[in-house]
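One structure coming up, written as structure tokens, with questions to follow.
Apart from one protein chain that is not included, each protein chain of the complex appears where it belongs.
Chain IDs A, B and C follow the sequence of writing; residue 1 opens each chain.
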Amino acid sequence: MELGLVGLGKMGGSMRDRLRRAGHTVVGYDHDPEASDAGSLPDLVRRLSAPRVVWVMVPAGPATRSTVTELAELLDEGDVVVDGGNSRYTDDIANAEVLSTRGVGYVDCGVSGGVWGLEVGYGLMAGGDAADVQRLMPVFDALRPDGPRDEGFVHAGGVGAGHYAKMVHNGIEYGLMQAYAEGYELLHASELVTDVPGAFKAWSRGTVVRSWLLELLVRALEDDPGLSELEGYADDSGEGRWTVQEAIDHAVPAPVITAALFARFASRQDDSPAMKAVAALRNQFGGHAVRA
Amino acid sequence: MELGLVGLGKMGGSMRDRLRRAGHTVVGYDHDPEASDAGSLPDLVRRLSAPRVVWVMVPAGPATRSTVTELAELLDEGDVVVDGGNSRYTDDIANAEVLSTRGVGYVDCGVSGGVWGLEVGYGLMAGGDAADVQRLMPVFDALRPDGPRDEGFVHAGGVGAGHYAKMVHNGIEYGLMQAYAEGYELLHASELVTDVPGAFKAWSRGTVVRSWLLELLVRALEDDPGLSELEGYADDSGEGRWTVQEAIDHAVPAPVITAALFARFASRQDDSPAMKAVAALRNQFGGHAVRA
Amino acid sequence: MELGLVGLGKMGGSMRDRLRRAGHTVVGYDHDPEASDAGSLPDLVRRLSAPRVVWVMVPAGPATRSTVTELAELLDEGDVVVDGGNSRYTDDIANAEVLSTRGVGYVDCGVSGGVWGLEVGYGLMAGGDAADVQRLMPVFDALRPDGPRDEGFVHAGGVGAGHYAKMVHNGIEYGLMQAYAEGYELLHASELVTDVPGAFKAWSRGTVVRSWLLELLVRALEDDPGLSELEGYADDSGEGRWTVQEAIDHAVPAPVITAALFARFASRQDDSPAMKAVAALRNQFGGHAVRA
Partner (left out) sequence: MELGLVGLGKMGGSMRDRLRRAGHTVVGYDHDPEASDAGSLPDLVRRLSAPRVVWVMVPAGPATRSTVTELAELLDEGDVVVDGGNSRYTDDIANAEVLSTRGVGYVDCGVSGGVWGLEVGYGLMAGGDAADVQRLMPVFDALRPDGPRDEGFVHAGGVGAGHYAKMVHNGIEYGLMQAYAEGYELLHASELVTDVPGAFKAWSRGTVVRSWLLELLVRALEDDPGLSELEGYADDSGEGRWTVQEAIDHAVPAPVITAALFARFASRQDDSPAMKAVAALRNQFGGHAVRA
């Protein structure tokens, strides 16, 4: 199958490779001419035969929105656009509307796979009309991991459902990472367990906490057993925040995911204004010493 | 190798089977005569050749302590006792002392495997002297999952380290379960994702949240897609509490594991006294309606 | 001073009384004709001399927005509208714009006081232009508690700052209420403290936790020592959610306020889908019994 792929960065570039390995014809476009097959977005569109499929893999937000808007002007009735980036699901509804005025279909697809996707395949969560999703199935089958389709792909619902599922997936990821991280810190603090990396590694098989994340933590601890090369600083990339905001909008208690998000916020603070206020209160009431 | 096994319940019974399949000679004792090979603890000890190995697999707390105390009187110098139950690590130090006065060695061993261990093998975390641990290695190798030894077994440190590692393992498990659970509730609450079980199943391969727990949740959702047969009621079995208490003792922030623990507490309350107080305050200040 | 007051419910009605006691001339309008002085919004505007002041005290959201929009058409250059309701600060910017096209000024004012405000006075947080705020000062002085002005009133910043401060104030309130509530539940659960209401009452003077909320809890416990007449069910009215959302937008960790919000969400659930998932996982892995 032939498709256009806009955005050839860390994710998009690897996806192009995986699609080509599966025998698909991919015309890629990136603002970096070295990575690009096409010279421009219009050129990319020109090089595809109708009805076209264009997969967008650029940063969520303005970049995705402007790419979709530009594609709306370039594409024709019967074409389909897929947004495979980390867009917020609310953007999908807007994107689908922009395209539908031109008769262009829209599918949103959450993609999980990180730097491993090229070899392992990408977990895919799609949202959109059944016909559009069906048409893209050869692409999805090439990108997803080997094995039964439903273990690496879901058509989760209408437009936005793919990114919604991906958002929740990432929210869960925040909680999982933090659970391992708290366990790591406690083992690290204890005097009793003298082989902390070994303890994590021993959970790789048979235990209820075995997981890919565990394997990744074992790898990291094998490289650097005390994680001494790292700073305890963690960015967040949007989905965690959105998950908590959705939880609030739906009155769903989400203490674990939220705690994980807040731990990332705190990790980036040089000093905590809140804890200055606590220090001030302890000093005002109890005369407790403060640090200046 | 020959060993005694005290406690032939859900876990102990399966472990006996797995050990026998591996060619070991297991003399089992349980207060249930139907399950027992030996008629009593003294009988079990008599039926083993010195130097003996006795693996204790009875409920943590008083049952384990009294079994160890009784074994201290029955065993001889050079024998070794293993506590494979879910004991708190502080019990191990006491148990080791009771036995050491008789020259009997002690190894604590955290065991993870649940109802799956018989087939899959058990993740093992051992604490104790190197010589005692080494002597037990054929037993550990039979119980642990196939594959490299260090992916299913660790000698984590001195006496208590095995149960300490297991305690933290279970604390992590609380956090992991709750992270998936919060994601489940949010997907369940959303209108957009119409195939919630399918979304979970699609994470089985390739995604960063793939894990054994995810597979188990997928199984549960395949059996009962809305979990409508279940009550949202979850017990806790000690290790979660101990993990948080250890975290507090070591001044380690553990918000995720603690939130998971508190969610279980709350799940068992018919009504919340705290929320009665909040309702009372809202009524007193703002005249907000209360439910009676 | 003369002013119009739109919305004569629990809050608005009491404010009219307090303003009149202070000697101000208040023309009130409410959709309930029994409470109203004016027959309609246009009638209210007609009955005021220019330059007019109209204080809006209707439910946040659509009701406030439509009232402001209607006032924009009825008022003239030099008039001022105050929104004293619990609007989200983002609404203020829109409201101010609608009015500014007609030369009408806009002040947002967070009001705290509950059912006590009529007698005790209302804590006021205003946002807007200095000149508009200054013009309203006689109204603010009548509404706020006796004592120094800056202990019951602040001009917190430009348009929106008043409601922003009120939002954070309410977020703090969530945390404070929950802190007392958790302490209540723990004392209630302990066997040792036999006079729980007495313990709370003894904190009324001299202790670091003395506060108005404490006094209100003491009142509630005097009425009903075990809070047995109440259900542990607590609504939330928007500001708590907004506070957490703002915290997320600003990457500010807010675990206490968020925990208080989530506790309210949970208090309203008949059963917890998340805890069903936890129960399912415990059953799948460990064979633990579930409740159906």
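Assorted remarks:
The definition used in the following text is that a residue touches a chain if its C-beta (ideal position, glycine included) is under 8 Å from a C-beta of that chain, and two chains touch if they have at least 3 such contacts.
These numbers come from a predicted model, not from an experiment.
Interface note: of B:Leu19, B:Val53 or B:Ala266, the residue touching the hidden chain in the full complex is B:Ala266.
Among A:Leu8, A:Val107, A:Ala181 or A:Val208, the one in contact with the hidden chain is A:Ala181.
Although one chain is not displayed, subunit C still touches it through residues 89, 112-114, 116-117, 120-125, 127, 144-147, 150-158, 160-161, 164-165, 168-169, 171-176, 178-180, 182-183, 185-187, 189-190, 192-195, 198-199, 201-214, 243, 246-247, 250-257, 259-260, 262-263. In the full complex, subunit B touches the hidden chain at residues 208, 236, 241, 244-245, 248-249, 251-255, 258-259, 261-263, 265-266, 268, 272, 274, 285-286.
Although one chain is hidden here, its contacts on subunit A can still be listed: residues 10, 114-116, 177-178, 180-182, 184-185, 188-189, 212-213, 216-217, 219-221, 224, 227, 229-235, 255, 263-264, 266-267, 271-288, 290-292.
As a convention for this text, only the chains that are shown with their structure count from here on.
Farthest from subunit C, judged by the mean position of CA atoms in each chain, is B.
Each chain gets a centre from the mean of its Cα atoms; for subunit A and subunit B, those two points are 33 Å apart. Centroids built from CA atoms put subunit C at 38 Å from subunit A. Between the CA-based centres of subunit B and subunit C the separation comes to 47 Å, rounded to the whole angstrom. Residues of subunit C in contact with two or more other chains: 255, 263, 266, 272, 274, 285-286.
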